[in-house]
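The complex is shown incomplete by one protein chain, all other protein chains being positioned as in the whole.
Each chain carries a letter (A, B and C) given by its place in the written order, and its residues are counted from 1.
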Amino acid sequence: MSEQTPAGPDVPVGGPSSQPEYDLGGGATVGARLGTALKSGGVITPIITVLFSFLVGGLVVLVTGHNPIDTYKAIFDGTGLQWLFPWTSGADRSTAAINLQQTLLITGPLILLGLAVGYAFRAGLFNIGGQGQYIVGSIVAVWTGSSWAGMPHVLHVILCMLLATAAGAAWAGIAGALRAITGANEVITTIMLNWIAIWMGVYLFGLGGPLQNGTQPDVPISNDVVASAKLHVFWGDPELQGLHIGIFVALAAAFVYWILLNRSTKGYEARAVGFNPEAARYSGIKVGRTYVLVMGTCGALAGLAGSLDVLGWQFHLATNDIQGTQLAFLGIAVALLGRNTAIGTCLAALLFGALVNGTSVRNLDPAVFEPELAQNLTTVIQGLVVLFVSADVLILLIYNKLRPRRAAPAKAEVPA
Amino acid sequence: MAGILIFAAGCGSDDNSSSSSSSGTTSTAAAAPAAKKIKVGLVTDIGGLNDRSFNSLANQGLQQAQSQLGITGRVLTSKSNADYIPNLSTLAQQKYDLVIGVGFLMADAIDTVAKKFPDTKFAIIDVDATGLKGKPTNVQGLLFKEQQSGYLAGYLAGLYAKDNNIKTISSVGGQKIPPVDHYIAGYQAGAKAADPGIKTLNGYSQDFVDQAKCKEIALNQIAQGSGVVFQVAGQCGLGALDAAKEKGKQGIGVDADQAYLGSHILTSAIKKVDVAVVDTIKQVQTDKFTGGVNTTFEVANGGAGIGKVSAAGAKYQSQLDGVTAKLKDNSITPPDTVPGK
Amino acid sequence: MTPPDASDAAGLVLELRGITKRFGALTANDAVDLQLRRGEIHALLGENGAGKSTLMNVVYGMLTPDEGDILVDGSVVHVGSPREAMDHGIGMVFQHFMLIPVMTVAENLVLGAEPRKNGLLDLAGARRRTRELSDRYGLRVDPDARVADVSVGQQQRVEILRALDRGAKILVLDEPTAVLTAQETAELAEVLRALRDGGTSVVFITHKLHEVLDVADRVTVLRRGKTVGTIDTAGADEASLARMMVGRDVVLRVEKEPGTPGEPLLELEDVHAIDDRGLPAVDGVSLQVCAGEIVAVAGIDGNGQTELIDAISGLRHVSSGHVRLRGKDITNCTPRAARDAGVGHIAEDRHARGLVLDFSLAENLALNDYRAGTRFGLLKPRRMLEAAGRLLHEFDVRGGTPGTPARSLSGGNQQKVVIAREVSGNPDALIAAQPTRGLDVGAIEFVHRRLLAERDAGRAILLFSLELEEVRALADRILVIYDGRIVGELPPGASDEELGLLMTGGGAARVAS
Partner (left out) sequence: MTTDTIIKGLRAPEGSDGAGLTRERALGWGGIALGLIAFVITLPPFEVRTIVPSLVLAAIAIVLGVLAIGGGERRVGGGAIFAALFGALGAYGASRSGVSHLEVVVSWSALTAAMLRYATPLTFAALGGLVSERSGVVNIALEGMMLMGAFFAAYGADKTGSWVGGILIGVLAGMALAAIHAVFAISLRSDQIVSGTALNFVALGLTGYMYVDTYGANGTPDNLPAVPEINLPTDSLGFIGQAISQLNLLVWGSLIAVILVWVVVFRTRLGLRLRAVGENPKAAETVGISVFKVRYAAVISSGGLAAFGGAFLSIGFVHSFSQNMTAGRGFIALAALIFGRWRPGGLLAATLLFGFSSALAQRLPEFSPQLATLFQALPYVLTLIAVAGVVGRSTPPAADGVPYTREGK
């Protein structure tokens, strides 16, 4: 013990403080391990993770007899991210701009859907219900957005988004309340609520359904959102699905998420419950109410995502839009890759948005990669990214191997 | 993952070899050597090229045109509804002469894009171009009288049922949407015309993909006495045909000729999307394309009808020919809506 | 403090030579030697973190040593897994019992060496074997009881029987008395002596000096991963052992001035509550704690202490009766309202209930008052950090700054954080549940001093402890709880016998059933 014991009459030597009792063995939480990983790996780890996944994905491409470098180049070109490079010019630049608009169009709702999963994770809940919450939000947005045609623009937009947010919150709140009151596992309840939301939507907009389009009785589709409820398009052609201001709404939500999680009493309670519900209860935090609030917040985020899509570019909902929406499942991957942090989720959403758009067939030359296969390849790469995210140990190992030797052990484990 | 993907009206097969009727409105079998070398783009809906239905049929038409008419073709599949507008506008921007959209859910998208690119020609399958909100003049609707195909199939089913002492026949629809109901309405009317005492059952699977659902519905109908099962549910409907096969009943395919599935396929109610695609391409090549109108494909022009008739139904061929003639001269006009209960 | 004597080698069943085990930068065992004779009870003494458990985990094959040899019966053996350890006749009883709570005693006993019949599990055979073993060693257990439902003492017997069933000649027990009552401890000592007399060699780990002197024949002391020495207990006393263990003289008993009780602050009147299974657990408890007084509730684990604590602090529904603080009725108010009213609560299990281990120290210290002075629902991070800095200094928490995760602190320092938090709210009444469980001597000393200081500052302290010594050292009055009732009040000077009698239900010897 090199340090001097502080003087003081009543202060005894506080045990072997030079040998802290780490408890990172079998009982260590993933949170702790991720914490350690973040400390020793920083932002490098997720980057390595992504690179590694692309490497393995490239092997898959290679095995199937394609050129991985060409394929990735084509995918990258399709994302529109080269717009950010000053040397992209001319026709390339305008194509890139359109692609980037489409990439960001997906990124916005993905951020929100990622946050909707991430916040629940932080409170120890697994929200698989992003899909249902997104759908409920979309339904309310399309309903309110196609009503009240005479309303002032800003007011109408805000009202639609608020109501969609509230609807998503209420929908997820059901799962939270059931967890709080009856202890029903939210994994089951959110899956069930997804399906119920789907069939509800199909009923509402199906032929003869109460919200089905009034002017086209033959088409299972909703009414169109009126002009006063549409989100402003600030980049690109407003009629050709340009980029609307929803991306800023999503970024603002990410900022609010950061505040909520790290700087608010509710977020503090959510984290306490997530780490140790028993200790939270002992300190007087109402665990059940926290579950309801957290799920409600998640639902609000997912519902908001639904409203952005409806008010930003979709403008109507067909029954098969409802049945086909898969974005929320990508939200789980986004949250996991982003490690449930605000900034991480934004970056992960951009990555997945770019991946989705970059592999779209219009951007992928069929000579480089058959479009029918590309879609499935994307799914595999998405899976691999998430898979390697899960193996922080593996990635850390690689990281530590690659990094010049620094004698800092990743973690110390001593049995109690 | 948990979602039900994909939506498609009717099902198609790729088995062209058994396609019996010849081409549609244009009778030239091969392109004139002088034909213009045009660029044609096809945008599928989210069913994708493997939907074994109209997306894949449309693609076949495009490939046929590539090999026979010397055009350049490109297919863009849509992964989600977010792809419709970008896909259509990308092709328009790249100066494709003709852009074909598949499926009535692309109606609004094609309406918007067509107005933005007035010099590009567009066609859309299963959509009434005159009903588009923006009334674009460069979009042609490609419509099908599915009820005529359904009527023929139903007539055959009725004849078969009467001879085999079957009291009930049935149909399995994907979702209650117009193209599906056209088929079913025609089928029921045709069956009743052949055998006024016949009972018709109908069910919707609410799904165009999950074969298990259609199979369950078909099994249920067979349990209620159905001897002929007509599927109008795309890929899902293959399950219904499988049920017929398993229970020793007759099945009727849809959209394309599904006789290849086996001898239990009595016939198929056909909708020649491939022919429609080829014909439209020819129109553009020969500068005969007009927008703002529809081309209707029906029995009279060979764009609708039934496929190969199995041995079990062969003896009714002459009666079928009679009905076909009446459909051609419009002395029979089958209904296109399913009566509600 | 005699060096290992080579001439003893003939009688050694187990010998450890130069065992070194490192965890990253930390050396838990640094060339440790140990010699175990046939048929002796050998204590392994040391503070928490001295490397005792690590050493025994190495012996049992749970850990692989970086250096050193293990010799069984004079020859070097390789112990790579518990199975290999068992094959060499080594059995181990862990501090946290290695049992499956949802399974029966018989199932647990045969686990790993299950009898089979026709390819299926022979449950009848398992029960039979349990009964045979139970009879042979005189350790009574019920084969069909679920482990979760039997007492800690019984669970320990299952572990011992299981080790013996696998043919253990060397039995290692890791802090076997940490969870036992005085009576159970005495019974265990009997069992160990019987085993020794039957030829089994026993190593038991402890940091309790009197147990070493009571039970062991010889003792090896470890300090900071190194062997300090091995001595016979015959000539040793507590002071000399403590010196070996800590490396300096320690004050073994806190000198305590008698308290000067003031007005009654915490009053319970005929409180009833039920446990998680819906059975009555607190059955009409009435008590009073005055300002400046420590009242200890002594009793065997599972006699309603937990439920009583929960009932006072609003964590459990009080089905009838009243809890009052300064005359104000706080019966059945929420946990938060109870805290706001002035009830502090040092929770029984600091890992499960007292701390959020993944939170930083500042966040942990703010668990009770994070909402104080907040506006718009936003935390005051700077205020939290400042307050934490102050408290960490005041309570001499070592090994962390306000930003350090609580997980990385030692047990003693973690407990200081809990106490700091609970005391900083300036409560009228402080409930201290097992405040020194699992702490080493130095930390215990700190906690005891602090509780006395709080008493002297005028708080009413209700102490729950299973350690009679602690109860006696701190309490001004001792209440004994048995079966959910307060069955008697004794002065701190009461003898073990008096206390034991009350704690076991009034005299009838309570043999584990």
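Please note the rule applied: contacts are C-beta pairs under 8 Å (C-beta built on N, C-alpha and C of every residue); 3 or more make two chains touch, one makes a residue touch a chain.
All values reported here derive from a predicted model rather than from experimental measurement.
Visitor: Please work out which displayed chains the absent chain touches and list them by label.
Guide: A, B, C
Visitor: Who touches the missing chain here, A:98, A:111 or A:125?
Guide: In the complete complex, the chain left out is touched by residue A:125.
Visitor: Just one of B:76, B:114, B:184 or B:219 touches the chain that is missing; which is it?
Guide: The missing chain is touched by B:219.
Visitor: Would you mind spotting which of C:70, C:92 or C:192 touches the chain that isn't drawn?
Guide: C:92
Visitor: Pick out the residues on chain A that sit against the missing chain.
Guide: Against the left-out chain, chain A lists 25-27, 29-35, 64, 121-122, 124-126, 128, 178, 181-185, 187-189, 191-193, 195-196, 198-200, 202-203, 206, 208-209, 274-277, 332-333, 336, 339-340, 372-373, 375-387, 389-394, 413-415.
Visitor: In the full complex, which residues of chain B touch the absent chain?
Guide: Within chain B, the residues touching the omitted chain are 1-5, 14, 49-50, 52, 56, 59, 176, 203-204, 206, 209-213, 215-217, 219-220, 223-224, 235, 238-239, 242, 246, 260-262, 340-341.
Visitor: Considering the whole complex, not just the chains shown, which residues of chain C touch the missing one?
Guide: Touching the chain left out of view, chain C contributes residues 21, 23, 57, 60, 62-64, 81-83, 86, 92, 94, 97-103, 107, 111-114, 116, 119-121, 162, 166, 276-278, 358.
As a convention for this text, only the chains that are shown with their structure count from here on.
Visitor: Taking each chain's centre as the mean of its C-alpha atoms, give the chain farthest from chain B.
Guide: Looking at centroid distances, C is the chain farthest away.
Visitor: Go ahead and name the chain pair joined by the largest number of contacting C-beta pairs.
Guide: Chains joined by the most C-beta contact pairs: A-C.
Visitor: Taking each chain's centre as the average of its Cα atoms, which is closest to the average over all protein Cα atoms shown?
Guide: A
Visitor: I'd like the Å distance between the centres of chain A and chain B, where a centre is the mean of that chain's Cα atoms.
Guide: Chain centroid spacing, chain A to chain B, equals 39 Å.
Visitor: Could you state the distance in Å from the CA-based centre of chain B to that of chain C?
Guide: The computed centroid separation for chain B versus chain C comes out at 76 Å.
Visitor: What are the residues of chain B that contact at least two other chains?
Guide: Nothing qualifies.
Visitor: Can you tell me which residues of chain C touch two or more of the remaining chains?
Guide: If we look for residues of chain C contacting two or more partner chains, we find none.
Visitor: Would you pull the chain B residues touching chain A in the complex into a rising list?
Guide: 1-7, 46, 48-50, 74-77, 79-83, 85-87, 89-91, 104-105, 107-108, 112-113, 115-116, 131, 175-178, 206-207
Visitor: Can you list the chain C residues touching chain A in their complex?
Guide: Against chain A, chain C makes touches at 23-26, 28, 47-50, 53-54, 57, 62-63, 95, 224, 248, 313-315, 334-339, 345, 347, 351-359, 363, 366-368, 370-371, 374, 377-379, 381, 396-399, 405, 407-413, 416, 439-440, 442-443, 445-446, 449, 453.
Visitor: Tell me, which parts of chain A touch chain B in their complex?
Guide: 98, 102, 105-106, 131, 191, 194-195, 198, 202, 206-208, 216, 218-221, 224, 237, 239-241, 309, 313-316, 318-321, 323-327, 329, 356, 360-362, 366, 371-372, 375
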